[in-house]
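One protein chain is absent from this view; the other protein chains keep their places.
Note that the chains are named A, B and C in the order they appear, and that numbering of residues resets to 1 at the start of each chain.
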Amino acid sequence: RYGYFGRATPEVVRLMFCNVSGCLTEGRIFLTASGEDMVSVNTRDTMGIRMLQKEEVEVVLLTSSQDPVSRSLADKLAERTGCQVVQVGEEPLDDLKPMVEKRKLQWKDVAYMGNDKPDVNCLNLAGLSAVPGDAPVVAINAAKYTCHSVGGKGAMREFAEHILLQKQKAKSQMKQDRIDSCSH
Amino acid sequence: RYGYFGRATPEVVRLMFCNVSGCLTEGRIFLTASGEDMVSVNTRDTMGIRMLQKEEVEVVLLTSSQDPVSRSLADKLAERTGCQVVQVGEEPLDDLKPMVEKRKLQWKDVAYMGNDKPDVNCLNLAGLSAVPGDAPVVAINAAKYTCHSVGGKGAMREFAEHILLQKQKAKSQMKQDRIDSCSH
Amino acid sequence: RYGYFGRATPEVVRLMFCNVSGCLTEGRIFLTASGEDMVSVNTRDTMGIRMLQKEEVEVVLLTSSQDPVSRSLADKLAERTGCQVVQVGEEPLDDLKPMVEKRKLQWKDVAYMGNDKPDVNCLNLAGLSAVPGDAPVVAINAAKYTCHSVGGKGAMREFAEHILLQKQKAKSQMKQDRIDSCSH
Partner (left out) sequence: RYGYFGRATPEVVRLMFCNVSGCLTEGRIFLTASGEDMVSVNTRDTMGIRMLQKEEVEVVLLTSSQDPVSRSLADKLAERTGCQVVQVGEEPLDDLKPMVEKRKLQWKDVAYMGNDKPDVNCLNLAGLSAVPGDAPVVAINAAKYTCHSVGGKGAMREFAEHILLQKQKAKSQMKQDRIDSCSH
């Protein structure tokens, strides 16, 4: 459902948004009495982020004001993944629109990975969008791609490989278009 | 097995009790040498709690004196979920009865989620009751609804959606009853 | 394979040994840089321990010198379960024999739950013995009962219920024997 639609300078996914909770992690937050929250990430998924970054896709991680992650934990995530970590509100679209516009991108150049109700609008709007295999039905219905892997266990990696494949296909298509237009 | 039975002012679930251990969490308690216990909760389940709260269902979390959770950890849970956290004894019914009466509710206006033997009486009594899919047989037999999801991985969320659906059905039924009684 | 064999005063399981690692826990040890090891136990399993204790079965937890648990962590486990925690060597039988004899019990009055090679002799010897469903073949072959549940997720509980059922059967049998012998 994604493709190159004859734009002058197609961007073919330059920016990816990904929920931390439930996408990059299993959605579990470990609570201790002392207040030291903890999350876990999978090296397989962080490898997926790195694969995208190498192909010049900027990856931005999203945390929710509804399930806040402490500032210092967000900093740790940013450091380990090399990603900006942004906190969004009840409607992530409101927070992300300015970011997309600032980069002079359109939503069809954006990939979005979410896993619940608040992500529905972004999942609908993004050129490529995905949910982990264990997402609620409401999110699955809005996403263009449902991962076989679940959150925190390879879903991010699977979507990364899916994006890179689409990018490759789009590039081949562009080349083909140029050849076709030259031969006329 | 739930329904609107012609009461003057049906409440259709105003109060929900939910075990922390094994329902909201996987039932695992992490033990460290220093004595800092830890539990993990899933954002998908806390989202379920919030969905109920928005529909004016009060959610009360239960910990057991048999598997005590430290006071400061209970406070953390209360803060993150916006729920009161109550410690109950070997027979939770004894502790919860006064709470139900104080709110001028009947047990059929109450939803209960438990996962083991001590919960049997409450599961039998509550208007709506559920167990996670991985609960022991003794608890499954007493519950009115068995979740497909397991504890700490969406069971609370699944029951929340089930409750909201029943509330909606009961409301439609009430409207229909009023229409029917007007047309006579 | 267990039963009452006409002894004068049958004990029908008075003592149970259970490995901490892989039986009561998933076998995972969490390692942190600061040296604070952590394990996780399931309330469903600790409930199983309590069920046995109520029926006057003494439960002793075993840690291995090969996978040592820090003294303070062992103390935490002892406190939460009400069990003695004993460290055994490469052949647990050597450490447990004196404990069985001191209690004036025979091995057929003992239940044993293990999950790996070093447990083979004890699994063979004990009157009732079990392994979690995810144990290696070498341990499964030696055990009299293989749990459907895996370690740290209900295996201990399942075995506890199995033991209590066998105890009940043995008691009925004893009563029947007495009736039979009176009627002669």
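The working rule: a contact is a pair of C-beta atoms (placed from the backbone, for glycine too) under 8 Å apart; a residue touches a chain by one contact, two chains touch by 3 or more.
Just so we're clear, the structure is a prediction, and the values are computed from it rather than from any experiment.
Novice: Check the options A:K76, A:K144 or A:K169 and report the residue that touches the missing chain.
Specialist: Touches the omitted chain: A:K76.
Novice: In the full complex, which residues of subunit C touch the absent chain?
Specialist: Considering the whole complex, subunit C reaches the absent chain at 21-22, 26-35, 38, 64, 66-67, 115-117, 134, 136.
Novice: Considering the whole complex rather than only what is displayed, give the residues of subunit A touching the chain that is not shown.
Specialist: Subunit A touches the missing chain through residues 30, 36-44, 46-47, 50, 70, 72-73, 76-77, 80, 152-154, 157.
Throughout what follows, only the chains that are shown with their structure count from here on.
Novice: Provide the C-alpha centroid distance between subunit A and subunit B, rounded to the nearest whole angstrom.
Specialist: 34
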